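One protein chain is absent from this view; the other protein chains keep their places.
Note that the chains are named A, B, C and D in the order they appear, and that numbering of residues resets to 1 at the start of each chain.
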Amino acid sequence: MIRRLDAFLPLVGVVALLAFWSLVSARGWVDPVLLPSPAATFKAFWSGMDGGALGFDFVKTVYRTTMATVIAAVIAIPLGIMLGSSERLYRSLEFVIDFFRSTPASAMFPLFLVLFGVGDETKISVAAFGAILVILFNVAYGVMNARKTRLLAAKVMGASRLRVLFDVMLRESLPQTFVGLRNGVSLALVIIVVAEMFIGSQDGLGHSVFEAQQLFDMPRMYAAIAAAGALGYGLNLLFLTIERRFVHWSGK
Amino acid sequence: MIRRLDAFLPLVGVVALLAFWSLVSARGWVDPVLLPSPAATFKAFWSGMDGGALGFDFVKTVYRTTMATVIAAVIAIPLGIMLGSSERLYRSLEFVIDFFRSTPASAMFPLFLVLFGVGDETKISVAAFGAILVILFNVAYGVMNARKTRLLAAKVMGASRLRVLFDVMLRESLPQTFVGLRNGVSLALVIIVVAEMFIGSQDGLGHSVFEAQQLFDMPRMYAAIAAAGALGYGLNLLFLTIERRFVHWSGK
Amino acid sequence: AQDKVKVGVFPISSSLPYFVAIEKGYFKKRNIEPETIKLMGGPANVAALMTNQIEVSAVLVTLEGLNANVKKPGVAMYIAMHSQTPEYKMEQFVVRTGLADKVKTIADLKGLKLMSAPGPANLNTAKGVLAKVGLKDGDYTIDQLDMGQHVNAMKAGTFDGGYTLEPGATIMEKMGVAKRVEAGVISTYILGSPKADAFAAGCAFTTDFITKRPDVAKRFAESWAEAVDYIKKNPADARKYLAKNTMTPDNLVDEVPMLGYTMTKDMSPEQLGYLQKFADFGTAIGVVPEKIDIKTVVKGF
Amino acid sequence: MDATPDTVRSSPADPHAEEFPSTPPVGGAGKRPHVTIRGLSKRFGRTVIYDDFDLDLPRGELISVFGPNGCGKSTLINMIAGLIPVDSGRILFDGMLLSEIKFGYVFQNYREALFPWMRAFDNIAYPLKLMKVPAAERKAKTEALVERLGVKIDLSMYPYQMSGGQQQLVSIMRSLVVEPEILFLDEPFSALDYEMTLFMREQLQKLFVESGTTMVLVSHDLEEAVYLADRVLLLSRHPARVADFVPVNVPRPRGDETLSDPEFVRLKAHCLEVFQREVRRG
Partner (left out) sequence: MDATPDTVRSSPADPHAEEFPSTPPVGGAGKRPHVTIRGLSKRFGRTVIYDDFDLDLPRGELISVFGPNGCGKSTLINMIAGLIPVDSGRILFDGMLLSEIKFGYVFQNYREALFPWMRAFDNIAYPLKLMKVPAAERKAKTEALVERLGVKIDLSMYPYQMSGGQQQLVSIMRSLVVEPEILFLDEPFSALDYEMTLFMREQLQKLFVESGTTMVLVSHDLEEAVYLADRVLLLSRHPARVADFVPVNVPRPRGDETLSDPEFVRLKAHCLEVFQREVRRG
């Protein structure tokens, strides 16, 4: 019984958020022009999604975010394992990683614009760049904190460095890798949206937010933001589901 | 001998980065107007820091980032432990956390602007908001993946829920908490810089980047970016040092 | 096949001729197929021009273009510009509705909390205008703010007023959150006459484009000229292209002010003089690092 | 603990179940039961570990639990201590609530049960901290215990710097530093060296005689199990049943001579026989 209800737990958060928002807008704590009611936003959301531009923008952003995340994961996971397996290597690259992790991706736009041109590539590569750093950092940490006994066990059984890396370190770092992936996909989404806002794009949720902001169409703006947030939650949920399937042993 | 040299490991990354940058700019792979040479940037950096505006901006950004991080840590760590200790509670709030983690902070500017005005408060609170989500997420994960035997040991010794929380879960989640803090401080810095770029600011590294960008003063822009990156590395290093002192048992 | 031209477009009302030329088929009939690349703001456009990723920038703020030309001469050659005047409203001072009774002129902004359009060019222009009416630095506070936040900030009362651009100002008026104090302030205060044309932005080609594909560049410029002509003759009709292509609210399409679209080849010596004066102002406030002869940055076809 | 009282009871899976008294003859030793287990059921997935299991643990006795690997010994004491939930059935503590009872517990998994962020000394003193004993007294008590046991390990080490046996010793000391009402020891001497094992056995006996604490000891060393016990609980393979619950009526204090006491030898042989019969039956 209780187990079944657990599937609905995430709704609690949604409902609480909506309730709070409704309260704020019903009480007029924030000017309704600046923060429209959930109903108005939902209407904008619905009409945008149902045949409107928002649906199209949404798909575009999904595509870019997915590309960026996939690229980032493919690059960062092996690299992170490599760095994590050699603490000295990690320490030597730590500066570069922390340096770029702390630099706003938006400040990097001009550079990426020059390197990758003005198309989707730029947006995807800036986002992938940001996500790589986050995933890398988490994977490397996961590997560094792997339980020593297990590494030794594999080593003594004659596992090569590479096998230890893949059979043990990779597995040991999985819980942390998923933290990284979930952070990474959120960051990729954020950067994609910001890139769509500030380097310019014909489409995408960021474009939608930017345009709505310029036009002062607040319901539309919040609808686009909500779409981005929901997308982020969805992508996170995806990773969470994968994690639940694959990482059954954490804390054991 | 080798141990001593280890202290210089971070330099490897710096040197590699500078070498690559020098190569790119010497070979003219990127237009020097858009990517100035390291020397030109360093000159701009130095003259800016040594009595110039950059030093002042740097201090301002340090202050804001520190404030945001401290606020975020104070709120997020206890909250994260609480959420992590009850998986069901976490699952019910997960939507909200993932939702906002995936929404660009810059999209939140309008709302925060309305709530807090254009002063430092807005910037600090947007940054703290972003950092809270990241730290919260990591701490909660750390707590959820805590080794079960240790929790049971404390419980059977008669530790109250609260004591288990603080004596065991907090400790168990520390490695992950530091991951969160380091991610959080980087994110706070990024948001502060972006906020300084886009919402009214007289100073700060973001202001410096933005102004230099508008004026196409690329050496100055990269100098400001470098200052932000170095600041990020410094803050990360701070947490790393604290972590090394306090978390000696990871992987054991 | 048609000649492809890569055009960086910042979708604001200033790029209207571009959209008119597309919609009316002016490009097409000259065998040109423009490729629209949306690029927000000056830095993105300049970077793209410098690396030849675009050949044309549909709207490039004059001071930014001049600056780019200092850094890399010939990177942005203006073939058309548009003037902002008290009539062709763009830049202006506004004030919150609640203070509209007290603030009738710019000088009345004394002691208030002001915002400004972002960037040193805007900020210094605002400050320059305020100085002209006798307000010194400490008489007011001014913060630059991203254009997307201007209406918000007025509505929320974060600022009392400030220096803003279209279509924000019209939106504010329409919503009743702020009132125009005075528009066309560059003409009046910087250039010294309400009649003066402030050529604040325009359409620019790269020298590369002009020299390597002179013929295409010429036809592109001709299409632009035809569009400018059309707008001059049928302003009401031209407006409707704003709604579809630029960030102009549908309900304001008929109200947002138009600009004085001009081909540089048609500029009178007097107009060139205003442009030079404006460029010198840029140099004076440090936005353009050195004095520049505007003849080197305009190109007529 | 979310024990739902007396749900539908499935009949014992084993037809021989009735041969053995599933409710032991309490009162035989003249003591009130300290822990009463009734109708306990527990399964992991499809594996039934306990099915309608009844047991009384008499107060003030030392019960040795002896049974094959995986029969459910650790699971049983974990359920008694409320560490894992029961599927159904009741566990009562002579009128007291689970939360009111002070347990001592040496985990079979002693390595993971220690706190790696505390030095060994602080690990040992931790239960005192939970009882809000002031720091100075905590230190004194812990030192007294260390003194009494004559432990020569450097207790300023962290657990992960210690050998397996040292860790186990720390774990035992942590359970002894307070005076628990019930002390569970899950294979507490498995990693100790020869001398240390003998010594700790004597210490445990001494502590038991002095304090009269109810103790539950899981051990795979039959000699040890019988030597220390008032009763030996012999469990069958899972689903675990009480194969026998043998009273050990050998006078205390016991010593080397006990090992050759004919009653002791007889009991040992009996337990071994029951155990082997049960193991082979599986």
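Everything below uses one rule, namely that a residue touches a chain if its C-beta (ideal position, glycine included) is under 8 Å from a C-beta of that chain, and two chains touch if they have at least 3 such contacts.
Since we're looking at a predicted model, the values are computed, not measured.
All shown chains touched by the missing chain in the whole complex, by label: A, D.
Which of A:19, A:74 or A:157 touches the hidden chain is settled by the complete complex: it is A:157.
Among the residues D:207, D:250 or D:272, only D:272 touches the chain that is left out of the figure.
In the full complex, chain A contacts the hidden chain through residues 147, 149-150, 152-153, 155-159, 163, 167-168, 171, 174, 247-249, 252. The set of chain D residues touching the chain not shown comprises 44, 47, 66-70, 73-74, 108-109, 111-112, 152-154, 161-166, 169, 187, 190-197, 220-222, 272, 275-276, 279, 282.
Everything below uses one rule, namely that only the chains that are shown with their structure count from here on.
Between the chains A-B lie more C-beta contact pairs than between any other two chains. Between chain A and chain B the centroid-to-centroid distance comes to 16 Å (mean Cα coordinates, whole Å). With centres set at the average Cα position, the gap from chain A to chain C is 37 Å. Inter-chain spacing, taken between the CA centroids of chain A and chain D, is 49 Å. Under the contact definition stated at the top, the residues of chain B that touch 2 or more other chains are 31, 34, 110, 114, 147, 213, 252. Not a single residue in chain D touches at least two other chains.
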